[in-house]
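Here the complex is missing one protein chain, while the rest keep their positions.
Order of writing sets the labels: A and B. Residues in every chain begin at 1.
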Amino acid sequence: MSRNSTPDVQFDADGQLRHLLTIDGLNAETIIDILDTAESFISIGQRRIRKVPLLHGRTVVNLFFEPSTRTRTTFEIAAKRLSADVINLNASRMSTSKGESVLDTVRTLEAMHTDMFVVRDGSSGTAHLIARHVPAHVHIINAGDGRHAHPTQAMLDMFTIRQHKGAFDQLRFAIVGDILHSRVARSQIHALNILGAREVRVIGPQTLLPTEIERLGVTAFTNMDDGLSDIDVIMMLRLQLERMEGQLIPSSQEYFRLYGLTSERVARAAPDAVVMHPGPMNRGLEITSSVADGERSLILPQVTNGIAVRMSIMAKLMGSQPQTLEPEP
Amino acid sequence: MSRNSTPDVQFDADGQLRHLLTIDGLNAETIIDILDTAESFISIGQRRIRKVPLLHGRTVVNLFFEPSTRTRTTFEIAAKRLSADVINLNASRMSTSKGESVLDTVRTLEAMHTDMFVVRDGSSGTAHLIARHVPAHVHIINAGDGRHAHPTQAMLDMFTIRQHKGAFDQLRFAIVGDILHSRVARSQIHALNILGAREVRVIGPQTLLPTEIERLGVTAFTNMDDGLSDIDVIMMLRLQLERMEGQLIPSSQEYFRLYGLTSERVARAAPDAVVMHPGPMNRGLEITSSVADGERSLILPQVTNGIAVRMSIMAKLMGSQPQTLEPEP
Partner (left out) sequence: MSRNSTPDVQFDADGQLRHLLTIDGLNAETIIDILDTAESFISIGQRRIRKVPLLHGRTVVNLFFEPSTRTRTTFEIAAKRLSADVINLNASRMSTSKGESVLDTVRTLEAMHTDMFVVRDGSSGTAHLIARHVPAHVHIINAGDGRHAHPTQAMLDMFTIRQHKGAFDQLRFAIVGDILHSRVARSQIHALNILGAREVRVIGPQTLLPTEIERLGVTAFTNMDDGLSDIDVIMMLRLQLERMEGQLIPSSQEYFRLYGLTSERVARAAPDAVVMHPGPMNRGLEITSSVADGERSLILPQVTNGIAVRMSIMAKLMGSQPQTLEPEP
């Protein structure tokens, strides 16, 4: 996946956002537009009738080659609140081999006149591959592809930061954990840089930091106490413990001792620092419950905002203006 | 799970039913109110358009830690007939360990502004655990927790009895089978006692009768012919054969000989006795087909009533009055 070629696929000939595949290549205006629209969807989640007819009669397909009940649910709820019909496909059963058969699956689904595919896959580049082959009326959202990107997660993180902390150019950020394998971290770094963050640091053991990570415009720390100094927003990552122990980290106890976020560590950051986590959390491993459930935590607001941000992205890609936010009769 | 503490969780400060977790602790008025409301939903199932907009814009999550396609389907149909959006979660894949991670799952889902969780779990107390941690606007229905309770099944049974047999204080009841492991039996016993049943008996082998069962206000019989004498309503339980044979019962042939419901055994009961079963049945094990499909059987009416009763419970918990039962335009 060449970095230079990917951004183009996301836009149509008129420069309108057609797919959301990666944060890389977006400009600040596009991101802020999505965040602003999401603001108008926040109130819908607080109404008694949490539905608007914007996407009535459209069909959204959750095409998950890698299972994720949690992420699938957020997109399903977002689509249903926009009154779309939702089809859930656990695609691993559909196609055993990749490449051509993924495209046959997609061509078949688009021939059924579906409107949007929310794609998740364990391999980097799948959402791009699909986006390059669909006709103009079909829209793709990347819901996570391998180690590459998870743009809707980064968008909801930016929304939550703006909601609670204000201007990005006044803020210092630290992303903590397994940077190497994290599509979330990659998308967060791009978003923070595009929005003009004052400083972005990554913190983790040397084995979990990509080489040449500084090229992405961040500073790397292996000592967490040093890295958290003066930080305004602490962005924790989920540790994929099952695939790493004994290989890239010494033990979960040792990992917690060095990189677990405790109240003591939060105290190293700026006085009003906030804590974020994409979930699901490994409590007692990368974060303590006192921090996760404490007053600095924005973890549940992230989830709430995630619905509004995904509604915003879906509506924007499908060209539905959110001016008519009246509930259905 | 202390019996004294559980009823309180079900009610809000104004004494309104907020969750349905167990029959124990409800009063007759509350049960009868649910049954009366269910009457008004029965007609909806017979219309051409079987939908009312009472819960339009609300989201019901079927959170099943223990899989049950049949039970999940009844709640899904009930919620959709009330025009709610339904999210099905096979939660066993979401969270491998219990306790804290169940609560994280629930907190995440409620942060998405969902309105109701229908919870099933193999462990007793899960629905109560969740109910004690959700905010005021979220409602919990226990769809079966371990050996503890299955209140919606008991509610639909009471509805069906009232529909076909009338006043509870005129009727003798026998619950037959594996009383020891049955959450259905526990909920039925509580409901029958609250509604003033004339007599409640339990019938089963000694190994499948709880010690001190009489404390629940029932009489225990190990001889089925004796136990069925003068009985008006025979309530069969499903035998979980796979986990019991060779341990608690001698063999399925022997079990059938001693406790299978045959036409001859039905003749031991009152002349117009009716037969109930929560399904799915083991035909030829706990019940013969001639009884199951015979004119005394209320097994299919139980299923039909189950939809109306679950609609009633959902509407009542969410505070939607069913006065407006006009179909959608």
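The rule is simple: contacts are C-beta pairs under 8 Å (C-beta built on N, C-alpha and C of every residue); 3 or more make two chains touch, one makes a residue touch a chain.
Everything quoted here is computed from the prediction, not taken from an experiment.
In the complete assembly, the contact with the undisplayed chain comes from B:E76, out of B:D24, B:E76 or B:D145.
Remark: the omitted chain is touched by one listed residue; of A:Q10, A:T74, A:T114 or A:N193 this is A:T114.
For the chain missing from the display, the contacting residue among A:A91, A:A143 or A:V218 is A:A91, taking the whole complex into account. Although one chain is not displayed, its contacts with chain B can still be listed: residues 45-51, 67, 69-70, 73-74, 76-77, 80-81, 279-281, 283, 289, 300-301, 303-304, 306-307, 327-329.
Contact between chain A and the absent chain runs through residues 56-59, 85, 87, 89-91, 93-95, 100-101, 104-105, 107-109, 111-114.
Here, only the chains that are shown with their structure count from here on.
Put simply, the C-alpha centre of chain A and that of chain B have 41 angstrom between them.
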